[in-house]
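Every protein chain but one is kept in place in this view of the complex.
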Amino acid sequence: MLGMLKGLMTTMQSHFRKPVTIQYPDERPDLPPRYAGFPGLIWDANVGEPFCTGCQVCARFCPTQCIYVTMKDNPKVGDGTSKRRKIVDEFELNVSCCTQCAVCVEVCNFDAIEMTHTFEMASYSREQVMNLQDMLSMKEKGGP
Amino acid sequence: MPEWVESIIRVAIAIGFVLTTVLVLIWLERKVIGHIQQRLGPMRTGFHGFLQSPADAVKLLVKEDIIPAAADRWAFQLAPALVFVPIFLTVVSIPFTRTLVVRNLDLGLFYVFAISSISIVGIVMAGWASGNKYALLGSVRAGAQMVSYEIPLVFSILGVAMVAGSLNLETIVDAQRGLWYIVLQPVGMFIFLVASLAELNRTPFDIPVAESEVVGGPYVEYSGIRWGVFFLSEYANTFIISALAAVVFLAGWRGPLLPGWLWFLIKTYAIILIIFWFRATLPRLRIDQLMTFAWKLLLPLAFVNLLITGLYLVYDWPRWILFVASVAVLAVASRLVYVVGRA
Amino acid sequence: MEVVWRESPSLALANGHGLYHHLPGVITAKTDYLFAMARKSSLWPLTFGLACCAIEMIGAYMAEHDLDRFGVVTWPSPRQSDVMIIAGTAVKKMAEPIKLLWEQMPLPKWAIAMGACATDGGPFQRSYSTVQGADQIIPIDVYVPGCPPRPQALLYGIIKLQEKIMAEASNRKAAV
Partner (left out) sequence: MAESRLETVDMFINMGPQHPSTHGVFRMVLTIDGEQIVDMKPHIGYLHRGVEKLAEGLRYREVTVLLDRTDYLAALNNELPYVMALEKLLDVKVPERAEYIRVLVCELNRIASHLMFYGAFGADAGATTPFMYAFRDREEIQHFFEAVTGGRLMHNYFRVGGVRYDLPEDWRERLTKLIPHLRKGIVDCERLLSDNEIFLNRTIGVGQISAADAIDYGLTGPNLRACGVRLDLRRDQPYSVYPKLEFDVPTRSRGDCYDRYLLRVEEMRQSLRIVEQCLEQMPDGPSLGEVPRVIRPKEGEVYVGTENPRGEYGIYLVSRGGDYPYRVKVRAPSFCNLMALNEMMRGCYIADCVLILGSIDIVLGEVDR
């Protein structure tokens, strides 16, 4: 009987403790800076173009091959505003099979991609492909 | 007003009251257990989830009603009614206050137990008719459990009837003027609560409906409102058993200052909260341990209680002797729980 | 992104029999709204986890995230559940049981594909033994990507599903 009473006392005590619940849609979770949500591209504000040069390293190293990138000649090289000779042309990320492993961030030579805090990506359709614009706005969508 | 009209009105009010209570109870249980587990329970449907149970009820009403191909159609459809009706019949003789009672029967206590034990037929029927092995296992477990626990339950209440000298619930409450029977019959109260937990299929005796073993037991194949009826009767039963305990051991509507019906509700809900508290804490017994517990411990204990009560009546002992003897018996028994359980 | 959804076939079926067609449009629209409210506030999922995502799904039921706030409580039997959350990889051997369970659930019912594997194969996309996305087996209403999605992502998915249920009701209202 004593063991049962001990258990009953424990539950009684925690009844009067503060609930630990984070009421999600009203309260946002407190995410640490390293949290890996879905990847996003970084915008180089000095030059006005993405850091990404479309070198395809991430596409090659992605374990699920959910990245598709192409590159083009950078039009800004001609007028001397940018040092990047090549720039990303198309960038597609198949969100539905991204595993948030951050291999792309690790292998990127230009630090052009990073894991954002975006995690609310539920949708009604299976084909959820982010294009370049979406990828660049990922950061604003989910915070730092 | 002719008498039959009045009776119908009383019955309607009683059933309406029980149905609302059930909705409140389901919400209350989720909130209480939620807070015990340091979370909040329903929050987003109405104020603090107050509309949660009506929403569940409406959803169950408009849900598809499936009758499995392997089921025995007739028995399958009849079973929920057989569980539901007896439980509501027992409401008839539970006195909320002296006037707030559908019909005060002379054999009220007897009537309540006689009627409420019918519902086991419905449960066994549901399990058998479903054509599912888990349901069958669950209903066999339910049958065994209910039959064994009915006996200590009845014997525990017999002590009260002896002391009060009546089976009329109103007389029993009146006899508790000054001294509640929880003091005179602590052993009876203990056995009553434990056995009624088993009757209600509640933790730690929720073996027939054990989720992790038989996946919901007899109700596994039921869907929609038919399942809702089982769910509803379970909670109605909880309320009625708690109300009965409040009437028999805690002097029903008796109490200072506050109106009678409020006292009645306070006592009933106190017992209900204890049941919820148990549910949130205790693990479940095994079926053979459950049987051992009923036959080797509760039943002898009930007999000892009867014996002491009888001696007290025959030799006209002072009341404190009955109290001391009962507490001693309980102390010995609590030690025995462990010893018998291990055997 | 464009939001496209298909009406759950299950819902159309559930409303398409009985008294429904004989009632005046005003009443059905109002009742539709009421039913949708009730349905969205008490989505009972089937206790059913397949793989890694199941842990995060369990996490979502637990104290810190507490799906019970939304009225979501699990039931072990498919007969009493409304939502199937496919949490994890559906392999070919499991495809048959999943389909069976889905068919045992009463109408109206919904399905959430949780995680990359259930959405379109995820890290096991090239494997010989997995089904490339749960929608190859059963119709999915909401896809929650992530590997595994954090519990809040699942909560967001459930909010999305609630929105869908309400939208379906008001679509019908507009049609009346």
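As written, the chains take the letters A, B and C, and residue 1 is the first residue of each chain.
Basically, a residue touches a chain if its C-beta (ideal position, glycine included) is under 8 Å from a C-beta of that chain, and two chains touch if they have at least 3 such contacts.
Just so it is clear, the structure is predicted and the values come from calculations on it, not from any experiment.
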Exercise. Which of the chains on display does the removed chain touch in the whole complex?
Worked result: A, B, C
Seminar exercise, completed: Across C:50, C:112, C:144 or C:159, the one contacting the chain not displayed is C:50
Seminar exercise, completed: Out of A:74, A:100 or A:128, only one touches the absent chain, namely A:100
For this session: Check each of B:23, B:36 or B:129 against the chain that is not shown and name the one that touches it.
Result: B:36
Seminar exercise, completed: The missing chain sits against chain A at residues 1-4, 6-7, 9-11, 14, 20, 31-36, 61, 63, 99-103, 106, 115
Exercise. What residue numbers in chain C mark contact with the hidden partner chain?
Worked result: 46-52, 54-56, 58-59, 62-64, 76, 78, 88-89, 91, 93-94, 97, 101, 123-124, 126-130, 147-148, 150
For this session: For chain B, enumerate the residues touching the unshown chain of the complex.
Result: 33, 36-39, 133-134, 137, 141, 203-204, 206-207, 210-215, 279-289, 337-338, 341-342
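Keep in mind that, in the parts below, only the chains that are shown with their structure count from here on.
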For this session: Could you quickly compare A-C and A-B and let me know which has more C-beta contacts?
Result: A-C
For this session: Compute the distance, rounded to whole Å, between the mean C-alpha positions of chain B and chain C.
Result: 36
Problem set entry | Whole-Å gap between the CA centroids of chain A and chain C | 25
Exercise. What positions in chain A touch 2 or more of the other chains?
Worked result: 19-21, 23
Seminar exercise, completed: Multi-partner residues in chain B (2 or more other chains touched) are 34, 37-40, 43
For this session: Show which residues of chain B lie in contact with chain C when the two form their complex.
Result: 30, 34, 37-45, 49, 51-52, 54-59, 62-66, 211, 215-216, 219-224, 227
Exercise. What part of chain B is in contact with chain A in the complex they form?
Worked result: 32, 34-40, 43, 277-278, 280-282, 334, 337-338
Exercise. Hey, which residues of chain A end up touching chain B in the complex?
Worked result: 1, 4, 7-8, 10-12, 14-15, 17-21, 23
